[in-house]
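Complex shown without one protein chain; remaining protein chains in place.
Read from first to last, the chains carry the letters A, B and C; within each, the first residue is number 1.
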Amino acid sequence: MKYNKIFKKVNSELANFENLGNVASYIPELCNVNPSKFGVHLTTIANKHFNFGDADEKFSIQSIAKVLSLTLAYKIEGENLWQRVGVEPSGTPFNSLIQLEHDLGIPRNPLINAGALVICDILITHLTNPKEELITFIRKVSGIPTIDYCSRIADSEKSVGYKNAALINLMKSFGNINNDIDVVLDFYFNLCSIEMTCKELSQTFLFLANYGVCPFSKEIILSRSKSKRINAIMQLCGFYDEAGDFSFKVGLPGKSGVGGGIVAIHPNKYCIAVWSPKLNEKGNSNKGIKFLELFTSETEVSIF
Amino acid sequence: MKYNKIFKKVNSELANFENLGNVASYIPELCNVNPSKFGVHLTTIANKHFNFGDADEKFSIQSIAKVLSLTLAYKIEGENLWQRVGVEPSGTPFNSLIQLEHDLGIPRNPLINAGALVICDILITHLTNPKEELITFIRKVSGIPTIDYCSRIADSEKSVGYKNAALINLMKSFGNINNDIDVVLDFYFNLCSIEMTCKELSQTFLFLANYGVCPFSKEIILSRSKSKRINAIMQLCGFYDEAGDFSFKVGLPGKSGVGGGIVAIHPNKYCIAVWSPKLNEKGNSNKGIKFLELFTSETEVSIF
Amino acid sequence: MKYNKIFKKVNSELANFENLGNVASYIPELCNVNPSKFGVHLTTIANKHFNFGDADEKFSIQSIAKVLSLTLAYKIEGENLWQRVGVEPSGTPFNSLIQLEHDLGIPRNPLINAGALVICDILITHLTNPKEELITFIRKVSGIPTIDYCSRIADSEKSVGYKNAALINLMKSFGNINNDIDVVLDFYFNLCSIEMTCKELSQTFLFLANYGVCPFSKEIILSRSKSKRINAIMQLCGFYDEAGDFSFKVGLPGKSGVGGGIVAIHPNKYCIAVWSPKLNEKGNSNKGIKFLELFTSETEVSIF
Partner (left out) sequence: MKYNKIFKKVNSELANFENLGNVASYIPELCNVNPSKFGVHLTTIANKHFNFGDADEKFSIQSIAKVLSLTLAYKIEGENLWQRVGVEPSGTPFNSLIQLEHDLGIPRNPLINAGALVICDILITHLTNPKEELITFIRKVSGIPTIDYCSRIADSEKSVGYKNAALINLMKSFGNINNDIDVVLDFYFNLCSIEMTCKELSQTFLFLANYGVCPFSKEIILSRSKSKRINAIMQLCGFYDEAGDFSFKVGLPGKSGVGGGIVAIHPNKYCIAVWSPKLNEKGNSNKGIKFLELFTSETEVSIF
């Protein structure tokens, strides 16, 4: 098959790639991962699967989960959502308070920490049991009933989550958080603790390659228009202040997490998930980005 | 034809659109334009043409021209170009000095003023007669030998160009400008003064919808990879700090100018140019963006 | 007496002063104060007293108290203090997070909110019963055993203290807060809740006009050198981003609070306290500053 061949070729090109990054160190629990892990899984909208490496090993998807909470909140709130969070790239490191203060508590987009906290706040307002209902939603989207939070990771994040506490307090001072701060933070840290394998990740996000429809169950997760808009947001905001570089080199909408995972969408074609824990200085998977760059160069197909 | 029908439908939807923006006022000469002008021209890669309104009237394409100077510089310099200018969205208004100072004189991307000044500096280093050679290149790309600078506009911009002079002096203090400041500014103001009709604009940029190849002459303007990368840059940086919103609503790579023009690319399909002089508070054509939003909603096709 | 005469003259000059400011509104309890209150009390180092107006009415001294917590912390820690907080003016509004993030969690000076929070953290580390020991210290410095916190004000501040919570969480993320955040915030809100009359205020701060020695008890509160240094800090940092204007117009070191109080020191001469609740747009007492400007113009004596 085509993709298997390309995987092989890219891997041989990567043989001499010096992976200089470091595993995320700010969350104690994330340090324990084996830095040499490397997995890739591609699922086509026709439900064909291609993979290699550690594609069936669970890892912490971290910020990638922010796309899923956004999906649920967007489904519930519709376009009103954008009164409380923007759709512009941040242009600064992912946890910066500067822009948030300048913009009077309105985060630039829903994929930076501040924006994801607002999305959590919105979900808490709408849902009776936010944690349960979110994970139920994700299980439905993915078709995988075993996907779950990792309380060990969530607790670890909470123990050092002062910067997120600063962000949410600042937004609360501007009136952009409606629920109790501790409740929102707890939901947020759980969201970031979700674990998946590369395979699970590529299945979960496949609806975004299929105009909002889950290709397995045929269920409409999001309208065609909303689904495209989430891809647009990922394209511009999915990689913090490296979004331009990812778009330039890879040419697909995607989202990264500090656990070393990346998911990328080729609309109407496939969803690909990669995992390599060492991060570059911008906080994105070093080898993961390189793999995707070589992969889309080889396929000669990107959205551009 | 399909596009004509959609144009008609979108126009009827726009009948009650209250166009609240203002014509660009900072350049004296730009004020004189009739604010109610409105033209659209779409050219497919199969050389089919669709248009309506003032599609054959010349206007000042302003910053849209920055994509053309970038194309020529990228062709000449290759990937070395990115040592002197980034590919990240700016996240702040288009003429901000703040980020430039923070980034030690390296502009965030080649489509903001600072970045376009660096591109001009690079072209001056490489070309014997920069102004002549650039316009010759643009005439070749478009296949239209009458495209030209407007010295009246260039002079008008020069007379109030203090912010651009601040930008280039700041970059020179960081060592990122090699040529004489006045020479670079003169070239830059001429670049921004180029005039085209909507039809000419959509023809000129068609190579970016055709993977770098001019569909008329079959000449390779840029390699496939470089052509896609310019689209990626437009997608993330083409609308100053409204790039996210344009991407979200329209879903195509594009570039705007303060003359009220916008060009947008649908890879492998078409290039569309719209012109409506009233600008929104972000400096982009108010009605032009609305038109494109409705247009891509109707076609139900975007890159996402 | 000279000062009485000057008070009379300045008051007649102020007869037509249009006091346009607003009473502090961000803390619910502070809104209830009568905006037309106006009191002045001057105490010389020879223990002469001059006053008029509402000089014997209690008000919330708010940020003025930060000088007293600083005095105690400086006495305890000595010059080591300056490893955790700077002595430079902030140049930006008093609650800005921007500079704090830029300076990696080290506040610019001990009189802005962030700096005062660090001082509270330091006192908590050193003292067994911080609240009791601080108020005991202030009573000793002032010679007034009835000075106390106002729990109603402290609770009111706490209920809306999200910006301070953002500041302290940000500093904790940089490692510049050692104690539990809630404990430090509680101490801080109590500090700001202290109430005094103008008379009590001018007595309390008189040691700073007397090179560190309490003129009543002859007790050495601080060394001569440390006392001068606190005056220097007040001169440069006592009025947020209006420090230059106060220094320019009044020419004395001083400190303001959002309760409308101001205390100013003329070294080797006197301490003067004024109170007028309406604040200007920089958050300092509008009429209080005007009064002091006219007062030092009339006396023709300032530190310059």
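Some points to look at:
Quick note on the criterion: contacts are C-beta pairs under 8 Å (C-beta built on N, C-alpha and C of every residue); 3 or more make two chains touch, one makes a residue touch a chain.
Note that the structure is predicted; figures quoted are calculated from it, not measured.
Across the complete structure, the visible chains that the omitted chain touches are B, C. Screening B:76, B:170 or B:220 against the full complex identifies B:170 as the residue touching the chain left out.
Mapped onto chain C, the interface with the missing chain covers residues 86-92, 99, 108-109, 224-225, 227-229, 231-233, 235-237, 241-245, 247-248, 251, 253, 267, 297, 300, 302-304. What chain B contributes to its contact with the hidden chain is residues 96-98, 101-102, 160, 162-163, 165-167, 169-170, 172-173, 181.
The rule we apply is simple: only the chains that are shown with their structure count from here on.
Least-squares overlay of CA atoms from chain B onto chain C yields a rotation of 180° to the nearest 5.
Chain B and chain C have Cα centroids lying 55 Å from one another.
Separating the CA-averaged centres of chain A and chain C is a span of 47 Å. Of all residues in chain B, none touches two or more other chains.
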